[in-house]
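Part of the complex only, each chain left as placed.
For clarity, chains are labelled A and B in written order, and residue numbers in each chain start from 1.
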Amino acid sequence: MQNMEEQFTKLKSQVEALAKKAPENKLSMIVFSGDLDKILAAFVIATGAVAMGMDVVMFFTFWGTPVLRDKAKSVGGKDMMGKMFGAMLPKGTCEVKLSKMNMGGMGTAMMKSLMKKKNVASLEQMLELAEELGVRIYVCEMSMDLMGFKREEMIHYPDLTYCGVAKFLEEAQNSKIQLFI
Amino acid sequence: MQNMEEQFTKLKSQVEALAKKAPENKLSMIVFSGDLDKILAAFVIATGAVAMGMDVVMFFTFWGTPVLRDKAKSVGGKDMMGKMFGAMLPKGTCEVKLSKMNMGGMGTAMMKSLMKKKNVASLEQMLELAEELGVRIYVCEMSMDLMGFKREEMIHYPDLTYCGVAKFLEEAQNSKIQLFI
C-alpha cells in the first residue's frame, strides 16, 4: 500500500509536468513581409484564429514594420538614412503593394477594387477587426532601430508592445501554431 | 482509501484531457506561393512527410490557387477581372515559374531540364505522387472568389476540399508541424 501511494504521487507529478509543457491554444506569427498579399493573408489567418477562440500574437519585423506606421504622423530629427528609409518604404497599410503583378501600381489598385467588390475586408478594416478581437501586436525593436522609425510615428493600437525576438519566441514556444509570413 | 480512489479518478481525467490535447502526427501547410521553386519544396516536404507515416494537408491560397487549375479545361461566363486574372496567372503546374533567375523563362526551363536529368520529380509527377500517397488538398474559397476561378476549371483530385481558413486552422491546431510556404 505504501508503495502504491508513492507510485501514485510520482505519477501525479509526472502528469503535472506534462500539463505544464502542453502548448496553449495560441497562434504566434512572424510578419516579416511587407507585401499587400502576405499582410492580408496574415490578418485573415490571425482574425480567423481569434474567431475560433485562439489567442493570437503577431510579431512585425523587417519589411512588416513600416506597415504599422501612421500615415498622418510624421516626426523630425531623423538622420539621412532614417529619412531615406522613411520615404522609400510604404507608410501604413494603405501604401503596401502586391508582391507580384504590381505593374506600376495598377495590379495593386485592381486587387484592392476587387477586394471591395467581393466584400473582402481591406487592410485598414482588418487592422480594426484585429484590434476589436484582441489580437496582440509585437513590433520588433531591432527593425525599428535599423530603419530609423520612432514610436511616435507608429499607429495607435491598444495592445502593442515593442520587444525583441526573445519575447516573441517565448510566446511561440508554448503555442499550438507558429508561422513565418 | 476513499480519498485515494477519488484522487485516482481525478488524475485519470487529467490524463484523458492531456491525451485529447496532444497533437496528431500531422503536417499542415499553407501553400501561398505560386513559384515553381516553392511549390516544388511544398510537395517534396508533403510527400516526404506522408512517406514517414504522417497525415498531410495542403491549403492552397492566393498565388498557390491558380497552380491547381487544369490546363485542358476552360470555362466561360467570367467577368472582365476574372478573364484578366485567368490569363495572367499560371494555368496549372506546367506554367509556374522560378521566383528568382527566371530570366524570361530561360532559368525556369533550365531548372526543369536539370530536374529531369537529376531524377527530381516534376510538379506534375509530384501531384500524382501526392494523390497516390493520400495527401489531402484544401483550396481557399476566398482566393477562388477573388481571382474569379470556377470549380469546373480546377484539376481532378480525389481528396480535394473547397473551404475557408477556419477549416484549415482546425487541422493546423492539432498538427505537429505547421508551415507557411
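Quick note on the criterion: a residue touches a chain if its C-beta (ideal position, glycine included) is under 8 Å from a C-beta of that chain, and two chains touch if they have at least 3 such contacts.
Computed from a predicted model, the values in this text were never measured in an experiment.
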item	value
Entire complex copy count, 2 subunits given	3
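We adopt the following convention: only the chains that are shown with their structure count from here on.
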item	value
Subunit A partner contacts - residues on subunit B that touch it in the complex	4, 7-8, 11, 14-15, 18, 21-23, 30, 32, 34, 61-63, 81, 84, 88, 142, 145-146, 164-166, 169-170, 172-174, 178-180
Contact footprint of subunit B on subunit A as seen in their complex	5, 8, 11-12, 15, 18-19, 22, 25, 27, 37-38, 41, 44-45, 48-49, 51-52, 54, 100-101, 110-111, 114-115, 117-118, 120, 176-181
